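Every protein chain of the complex appears in place save one, which is left out.
We just call them A and B in the order they show up, numbering each chain from 1.
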Amino acid sequence: MTKLLEVQNLKTYFFTDRGVAKAVDDVSFSLDTGKTLCVVGESGCGKSVTALSIMRLIPEPPGRIVGGRILFEGTDLVALPESRMRSIRGNKISMIFQEPMTSLNPVFRVGDQIAEVLELHENMKKADAMDRAVELLRMVGIPSPESRVRDYPHQMSGGMRQRVMIAMALACNPKLIIADEPTTALDVTIQAQILELMEELSRTTGTAILLITHDLGVVAETAEHVVVMYAGRVVEEAPVRELFHDPLHPYTRGLMRSIPSMSEDDKTRLEVIPGVVPSLLALPVGCKFNDRCRHAFDRCLAEEPPLTTPKEGHSVRCWLFH
Amino acid sequence: MLSFIIRRILALIPTVFGISVLVFFMIHLVPGDPAEMMLGERASEQALKEVREQLGLDKPLHVQYGRFLSRLAQGDLGRALRTNEKITTEIAERFPATVELSIAAMIFAVTLGMLAGIMSATRQYSVFDYSSMVLSLVGVSMPIFWLGLVLMIIFSVHLGWLPLSGRLSYHIHIEPITGLYILDSLLTRNWPALKDAVWHIIMPAFTLSTIPMAIIARITRSSMLEVLRQDYIRTAKAKGLSPRVVHYKHALKNALIPVITVIGLQFGILLGGAILTETIFAWPGIGLWLLNAVYARDFNAVQGGTMLIATTFVTINMLVDILYAWINPRIKVS
Partner (left out) sequence: MTAAAQTLPNSQPAPANDGLEKSRSPLVEALLRLRKNKTAMVGLAIISLFLVMALFAPWLAPHDPIEQSLYSKLKPPVWDAKGTWDHILGTDDFGRDLLSRIIYGARISMVVGVVSVSISLFFGTIAGALAGFYGGKIDNVIMRFMDLLLAFPSILLAIVIVAFLGPSLRNAMIAIGVVSIPRYARLVRGSVLEEYAKDYVQAARALGARDSRLIFLHILPNCLAPLIVQTTLGFASAILEAAALSFLGLGAQPPTPEWGAMLANGRALILRAWWAVTFPGLMILFSVLGFNLLGDGLRDALDPRLRE
C-alpha cells in the first residue's frame, strides 16, 4: 500500500545576498492515511519551510525547492504544474497557520471565507456553500454558528478564529491537514481545546495530520510518530512512546529536559540547551549540533553523521550510536 | 454607522465657520484698500467713498463680518463687482464645467494609477515596476501648466488630432440637463456633440490627472506590497486560489483602504490644479472664473469663490472619511 505522504530527500534553499541558506536539507519522512505525525524543533530548524514546501507555497524568489520528491498519494507534488497544485491546495491538502489573529482576511466575513473554498473546489452555489459553512462552524464547536457566520474576524477571539481556520481547512474533506504551530499563539486552556478538537476531527473524518510544533507537550498529547529536526535536517525519528521513553540524540534529550514537569520531584533542575540555533548561512562543519553538544568529540567536528537505525523503528543522526 | 455619519456632518459646521472667518479677515485685514484696489490709484476721493459705502466698507469690521455671515447662512455670497451678477449664479453657471473636468481627470488618475500600482506590486523589481515608479516620480514633479502646453504643441499644433482649447466647438449645441456636456449629450443621444465634448476634454483631463495619478500609483504599490506580505494572503494561497483572485480580491480590498484616503486627498490637488488647467485650456470653469476675479481685483468674487472651493474641499474630505469607515469593517464597531 502506498503511503499518503512521502517526503523523499527534500531540499529547499533560500538564495539571499549573503549566501545560500539551506533551510531544508535532505529531509525524508512519511505519513500514513489517518495518522498524525509531529515535526518538532526549535524555531529556524526548517520545520515551517518543510510544511510550506509540501504546499508549494515557498516564496520564490528567494526560496526554491532544489531537490527531492514529495509524493502525495503517489503523485510527485514538486513536479506538478502550478494549476494542478492549486486544485490540491485547500482541497486534498489544507493548512492551518500559527497566527489566527492575522491569518484570516480582515475585510471579509468568516462565512464567506469558508464558503470560498467550497465554491472553488466543490463547485457549490453560494447559498449551499454558506449552509455548509454554518455546519462546519458547528462542527468545530462555535456556538450559534448561524449568526457567527456573518461575523468579521475582528469580532472573534483568537481561539474562535483558529476554529474558523480549522473549519476552513476541513471544508473539502482533505486527506491531509498541515498544522503549523496551530496553538502557539493561543492561551494555554484554549491550546488544549484546539488540540482535542483536531484529534477528534482527525479520528471521525479519517484525515491525516502533519503537526508542526516546538512544544514537546503538544507532541506527547497528539502524535503517533515524531520527527525531530535541527538545522534543516532530521536528527531523530521514532514512534512517540519510544521517543519519550528512550530519546537518543543529545538534542532530543536536551529538549526533553527543558520541559517543566509538575509530577516529578522539584529537585531536578530545568535544563536549557546552551547556545542558539546556528545561522543557516554559517553552519558548523561536521555535525550541525556540535557547538551545543556536550558529548561532542573529534569525529563530530570533522564529519557529519548519517541517519542510522540503532533500534527497530527508531533512527538517529549521531556518532554516539554508530 | 449612522451616528458616525451624523457626527462627521456636524463636525463640518465649525470648519466651515472657521473657513468663513479666515477668508473674510484675510481679505479685509491685508494692507490696502479694496475700493482703491478696484478703482485704481488715481480714482477720485468721491468715487472711492461711494464704493466703500456701497460695499459697507465704512462700517466696523465685525459688523461687516456679521453681514457676510448672515448672508452666507442664506446661501448668498453677494454680487460680483465686475458684472454686478449674483456670485452664486455665476458660480452655478461654471461649476458643472469644473466638475466634469475633475471627474474625467479622476477617472484617468484612479484607473491608470491603480492599475500601474497593482501591476508594479505584483511584479516587484521587474522592468515594469522600475519604469512605472520612475515615471510616477516624474509625475509628482510635473509642472502641469507646462505639460498642458507641450500636449497642445504635440497633439493640436503638430498632429492636429485634438482641439487646442475650450470645452465645445462653437457650432455644436447641447441641450443642458445636468450641465455636464458628456452626460447631457449621452442623455439626448446627440452623438456628434458627444464626440466633440470627449475630444475637447481629453487633454485637459489628462493634464489635470498627472499628479494625482502618480501619487495614486505610488500609494497603491506600497499598500499592495504591504498587504501581500500579510498572513491572510498566505492563507488565501493555501486555499488554492489563483493569483488573480488572491491579488484582485483578497489583497486589493485590503490595500484599497489607504488608497481611498489618498484618492480623497487628491481632490484638493485637483481643485487647485483646475485653476492652472482651466487657464491653459480656456476651460470655462470655476478656476478660470476665480483667476479672472483675481486679475480684476473683484474681491467679492474672490471671497465667494474661495469660500465655495474650500467648503467643497472639506465636504469631499468628509465623504472620504465616511467611505473609509464603510469599506473598513474594523472601524464600524468603535
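Keep in mind that, in the parts below, a contact is a pair of C-beta atoms (placed from the backbone, for glycine too) under 8 Å apart; a residue touches a chain by one contact, two chains touch by 3 or more.
All values reported here derive from a predicted model rather than from experimental measurement.
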Original post:
For the unseen chain, which displayed partners does it touch in the full complex?
Top reply: B
Original post:
Who touches the missing chain here, B:92, B:107 or B:150?
Top reply: B:150
Subject >> Touching residue (missing chain; options B:43, B:103, B:140 or B:172) >> reply: B:140
Subject >> chain B residues that touch the omitted chain in the full complex >> reply: 15, 18-19, 22-23, 26-27, 30-32, 37, 137-138, 140-143, 145-147, 149-150, 152-153, 157, 268-269, 271-273, 275-276, 279-280, 290-291, 294-295, 297, 299, 302, 306, 309-310, 313-314
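Here is the rule we go by: only the chains that are shown with their structure count from here on.
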Original post:
What whole-Å value do you get for the distance between chain A and chain B if each is reduced to the mean of its CA atoms?
Top reply: 54
Subject >> chain B-touching residues of chain A, taken from the complex the two chains share >> reply: 55, 57, 86-91, 94-95, 97, 99, 102-108, 116-117, 120-121, 152, 154-155, 165, 168
Subject >> Of chain B, residues touching chain A in the complex >> reply: 230-232, 234-242, 250, 253-254, 327-330, 333
